[in-house]
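Here the complex is missing one protein chain, while the rest keep their positions.
Chain IDs A, B and C follow the sequence of writing; residue 1 opens each chain.
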Amino acid sequence: MIFRTFEKQELKKLFEILAAHNRIIGPVETGRDRDGRPVYAFADVTDYDDVELKYSITKLPAKRFFLPFKEDLSTFRIENDTWQKEISYNVDRPLIFFGLHPCDINALNKLDKVLLHSVYPMPYYAAKRENMFIVGMDCIPQPYCFCRSMGSDTALHGFDMFITDLGSRYFVEILSNTAFNFLKNIKTSEPGEDDHVLYMKVVAKRNNEFTRHVDTTDLTKILDMEFQSEVWKEWGDKCLSCGTCSSVCPTCYCYGVDETVDIDLKGARKTKMLHSCNLIDFAEVAGGHNFRPGRENRLKYRYYHKHRGFVEAFEESLCVGCGRCGESCLADITVPEVIDSIRGSGRNK
Amino acid sequence: MKKTCNVNIKPLTRVEGHGNIRIKIKNGKLQEAKWEVVETPRFFEAILKGKKWDNAPWITGRICGICSIGHTLASIRAVENAFGIVPDEQTRKLRILLKHMETLQSHTLHLCFLVLPDFMNTGSVFPLIKTHGDVVLRAAKIKKLANDVCDCIGGRRMHPTRTVVGGFTMLPDKEELSGFSDRLKDITLDLMLVAELVKGFSLPDFSRETEFVSLKGVDDYPFIGGDMVSSDGVRMREEEYKKMTNEYMTDQSTSKWCRLSRDSFAVGALARLNNNFEFLHPAAKEMAEGFGLIPVNHNPFMNNIAQLVECIHVVKESIGLIDELLDSEFKESRQEVKAKRGIGVAAVEVPRGILYHSYEFDDNGKIVKCDCVIPTGQNHANIQHDLEGIAEEYAAQGKNDRELELLAAMLVRAYDPCISCSVH
Amino acid sequence: MEAGETGTRTYLGVPLYRPRVAFFEFSSCEGCQLQILNNESTLLDFLSLVDVVNFREAMTGGSDDYEIAFVEGSITRDDEVKRLKKIRKKAKTLVALGSCACFGGVNQLKNRFKDINKAKKEVYGRHPIDSEPVRTLEDIVKVDLKIYGCPVKKEEVEKIALHIAIGKSIVFPKYPVCMECKRNENICLFELGEPCLGPVTRAGCDSWCPNSRAGCWGCRGPADEPNMEQMKKIMEEYGFSEETIMDRLECFGGFSSLMGKGNTK
Partner (left out) sequence: MNPELKFTDVAAELYAPQKRKDDLKGFEYTYRAEITSIYPLTEMETLYRIQVVDPEERRRFAFTPGQFLMLEMPGIGEAPFSISSSPSIHGEVELCIRKVGNLTNFLPRVKRGTHVGIRGPFGTGFPMQNMHGQNVLLIAGGLGLVPLRSPIAYVMENRSHFRDVNIIYGTKNPSQLLFTYQYEIWRKDDIDIEIIVEKADKSWKGPSGLITDPLEDILSGRDSEYYHNTYAIVCGPPVMFKFVCNMLNEFHIPMQKMFVSLERRMHCGMGKCCRCNVGSTYTCLTGPVFDYWTVMNLKEAI
C-alpha cells in the first residue's frame, strides 16, 4: 500500500477536479429530525460545500446506487405473437463515492462475495461495481454501531483511496493506480515518521470510542442450538414485519421479481425489487402455503442468513455492524440485543 | 301551438352527484318544473364534531373529489383564521398557484368532457375520441398539465397531502416547477383553439335577472379570502358568511338552499366575472369580450364561457406566480400551530363558486361546531328558478319533450353542479 | 370495437378479453371515478382495454348490459341498498372501488354517533332526513374485488384493467407501506416527529403520503397480519396521544375490526 499526506484544503481541490469530469455521490444533509439533529443521505453532489464529511451515518446505505430498490432486469418488445428480449445492466457511467465509511466499504466487500465471486455472478451488480471509484473516509463511532465486533471497523480493501483525518492534515492510503494518478492533481507528500505516529494515535483514539459490542463467538453454533428458543417468539411479537431493517441494511440483497405488461401492450418488463425476509410473503408460494408463517420465523431467518448461512458459505457474517437496522426499527429491535438474548445473556432483560 | 310535455330526468348525467329534473307542461301551460337533489348526505359537519383541528382539512377535503384542493384550502384557512395564523407570502403564492391549477383542471373537465358532448350531439366524450380526437387530446393535455402542477405542489392531484395548517409539509422541487412555466405558455394556444371551437356553438339565448355573489378583489381577481359582494349591492366580511348565505331546508333537496336579496342567487365563474371583471388578466378580458360576455350578464349558459375565460386568466397568472416563486429563496415551509379557543371562517372561490368553511374550537383545539356552505348548495335555488323560467319560456314556444329535456339538462349542467359536495 | 368482442387484439397469441364495464357511485365524493379520468396520459390505452357502457358522471345514455361493475361509495340509505342489489344481479364481477366502498371511508365516522338522530340533528336540525348508519358494500352484497385507497391509485386501477384483459390474476401487496416508503428513500415520519400508520397499512400506494412528508392515515386498510399492539406502543412511545392514534385508525374504517371496538359492523 502506498501512503501520502496532504493539506486539508487540497481535498476540495481534488473534489472539484473530479467533479468537473465525473458524477460524484457523497453524504449530504437531507433534513433535521425532531430533535434538530441532521439526517444524512448519499446523494449526487456537485458542490464540495454540500458534502458533509463529518457525517455520523446515513439513514440509508449507498446500496441504491449498485443494488437499486427497483431495477429492470430485462424489457421485452412484444411483436404480435412473439417477443424480443432486451437486457441492460442499467449503468452507463462510472460513479465516484466520496466519503464512504469503513462499514459501507466492508458491506460492498461482503456483497462481492455472493454477487461476484460465487456461482452465477450477477452482472447488474458487477457492471455497477466495476464502475465505482471509492474514496473512503474514517468515521466517528456512534453509540449504536458495533462494527468493531463484526470486524468491519476498518476497511482493508474494496476502495481506491482512504482518507484519515489527522487533525491538521489528511493521511491517505492508496490502493488503485487510478487513485494514485488522480492524486497527482493535488499537492501531496510522503508521510514522515511523525505522521505515522499521529496516524496510530488517531486510530487508537477512535478504537477507544466504540462503545457497543456484541459477542459473536460460536454464534453459528448457538443459532443452530437455539433454533427453537422462546426468545425468538418475544422478538417476533415486537416485529412489525415491515421490512425496514432490510431496506436500510447495506448488505441485504434478497429480492423478488415481478413481470408486468405495459398498458399499451407493446412492451413488457421483468423487474427486480429488493424484498425483505421479514415481509409476510417472502416464502409464500402459489396456492397460499407459507413456509415462514409467523413473524418470529421470519425475523429468526434474517439472523440465520446473516450470522449462520453466510458464515458457512463465505467464512464471515453478512453484517457489518453499522447499526442502521436497529436505529431505523420502530420496534427497537437491534442486532446486539437480539444476539445477546439468543446467547442467554440478554434474557429477562 | 299548444303542447303537452313530460320531462323526467333521473338522474341527470355528466354532473357530479345525483339530481333529478321533472318538468310537466300541459296544453302549453307549465304545471311543474322541479330540480330535485336526492344525493345521500354524509354528515361531514357531524363527523368533525369532537375531532381535533388537524383532522379538518384532511377529512373535509373528502367532501368533493373534483375540488378537494379547494375544500382543503378553505378548511386550512378557517383553522388558521381561528388560531390567528397568517400565511407568509411564499405559502400564499403556492396556495393560489395550486388553486389555479385545480380551477383549470376542473373547468377543463367540465367544458371539454361534460359539456362538449351536448354540442356535438353525443352522449359522452368517449365517441369524440374517434371523431374529434384533436379536441379530446387537447383537453387531456390541458388537464394533465394542471394535474401535474397539483401533484408537484400539493403532493397529489386529488385529496392533497402536502397542504397543512401553517403551510406545506414540503415544498415543490424548483427544477420541476420551472418546467411547468413553458408548458403553461404552450397550452395558452390550446385554450385559444378550444375557444375557437366553442365560438362555433350557439348557446341557448335565455336570460333571467339574477343576483350574483362572489368574493370581491381589492386589486386582483379574488380567490382566497376577502369580502363578499353581490351584484345587488350587498357587501360583507368573511365572518358574516351566514348572513350572506341564509341556508334553509327544503323538501325537494337533501342539500340546504340559500338566498340573499331575492329568492335565489348564483355563484360561480359567471358571478365572479360579473363582479370582478376589471381584475381579469387582459388576455382573459379580451376573450370575454370576444364572446360578448360583458358584466352584468344574466344568461346562465354563459357560465360555460366564463369558465373558459377564467382558464386563460389562471394560466396567465400562474406563469407569473411561478416566475416569482423561482426568483425567491425558499423559506421554511411550515409555521408552528398553536391551537386556541375561537371561531374561524374562510371564504374561498373554488371552481363552482364561493365556498365557506367555519369551525368553532374549544381550548384544546377540538371542533365544537363545524359548518360548510358549498357553492352548488348556494346555486340550487337559482337552478330551480332558472328551470321554471326556461320551462315557461319554452312551453310557450311549444318545444317538444326531447328539445326541452336537452335544454333543461344543459341548463343544470351549465352550473357545473357538484351535487354530492353540496349535500355532503 | 364492441364489448366482449376481442377483435384481432391478442397478447402473445392469447386473445384479449374486453369486458363491458360500468361505473356506479353511492355515498362518496366520486373522486375514485374521477381518478380514472385524471389519468390523461394513458386514458386512451385504458379505454381500449375496457368498453365503458355506463359512467353517469361522464356519459349520458348508459346501458344496463355490463359484466364488471365498479362501485364507489358506501351505503347509507335504503334506496341505495336496492340499487346495489340490482347492480349485483346484473354484474358478473362487482368491484368495490375505493375506501368508502371497501370500508365505509370517512363517511363511516358518522357511526361514532351511537344514535344516528344526533348526527341528523347536528346537521339538519329538526328537518326530517333519511339516513342510516354507514355500511360497506360487502355488508350487503358479495364483493369480488376490492380496490383500496382514498383516493384509489390510478395506476392500480389501470393495472387491474390490464390484468383482466390479459387474464392475469390481481394481487395486492400483503406487506405494509413502510417497505415502499424506504424504497422511496423517505425520512421516516416518526423521526420527524409526526405520526404514521405506515407500519400496519397495506402497501400499494407507493407510500403516497410519506413521500410528501405526511404520515399515513391508513386509507388502504390493514396489511396482512398487522402488528397492531406494537403499532400502538410505538405511537405512545413517540408521544402521540390516544386520540391521535384513534383519529388515524378510525379515519377510513379499514381498521375498525382491529380496534377492539368495531364501528362499522
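Side notes on the structure shown:
Keep in mind that, in the parts below, a residue touches a chain if its C-beta (ideal position, glycine included) is under 8 Å from a C-beta of that chain, and two chains touch if they have at least 3 such contacts.
Fair warning: this is a prediction, and the values are worked out from it, not measured in the lab.
Interchain touches from the omitted chain, evaluated on the whole complex, reach A, C. The chain omitted from view is touched by exactly one of A:F66, A:F162 or A:F182, namely A:F182.
Set against the missing chain, the residues A:A268, A:L299 or A:V335 yield one that touches it, A:A268. One of A:D47, A:E259 or A:D332 touches the chain omitted from the figure, and that residue is A:E259.
Of the candidate positions A:D92, A:E193 or A:E315, contact with the unshown chain belongs to A:D92. Mapped onto chain C, the interface with the missing chain covers residues 11-14, 166-169. Contact residues of chain A toward the unshown chain are 17-18, 20-22, 73-74, 76, 78, 81-83, 85, 87, 89, 92-94, 96, 114-124, 126-127, 130-131, 133, 178, 181-182, 184-185, 224, 227, 253-257, 259-262, 268-270, 275, 277, 282-287, 291-292, 297, 301, 304-305, 308-310, 312.
Here is the rule we go by: only the chains that are shown with their structure count from here on.
Averaging Cα coordinates per chain places chain B and chain C 25 Å apart. Annotation for chain B: no residues touch 2 or more other chains. Residues 25-35, 37-38, 40-41, 43-44, 47, 52, 55-62, 76-77, 80, 105-107, 109-110, 112-113, 118-120, 122-125, 127, 129, 131, 150-151, 208-209, 211-214, 217, 243-244, 247, 251 of chain C are the ones that touch chain B when the two sit in their complex. Those residues of chain C that touch chain A in the complex are listed here as 9-13, 16, 42, 45-46, 49, 158-159, 162, 166, 168, 174-176, 178-179, 182-183, 185, 187-188, 190-193, 198-200, 223-227, 229-231, 233-234. The part of chain B that touches chain C in the complex is made up of residues 11, 13-17, 40-47, 49-52, 54-55, 58-59, 62-66, 68, 109, 113-114, 117, 123-126, 129, 140-141, 143-144, 147, 155-159, 161-162, 164, 169-170, 249, 254, 409, 420-421.
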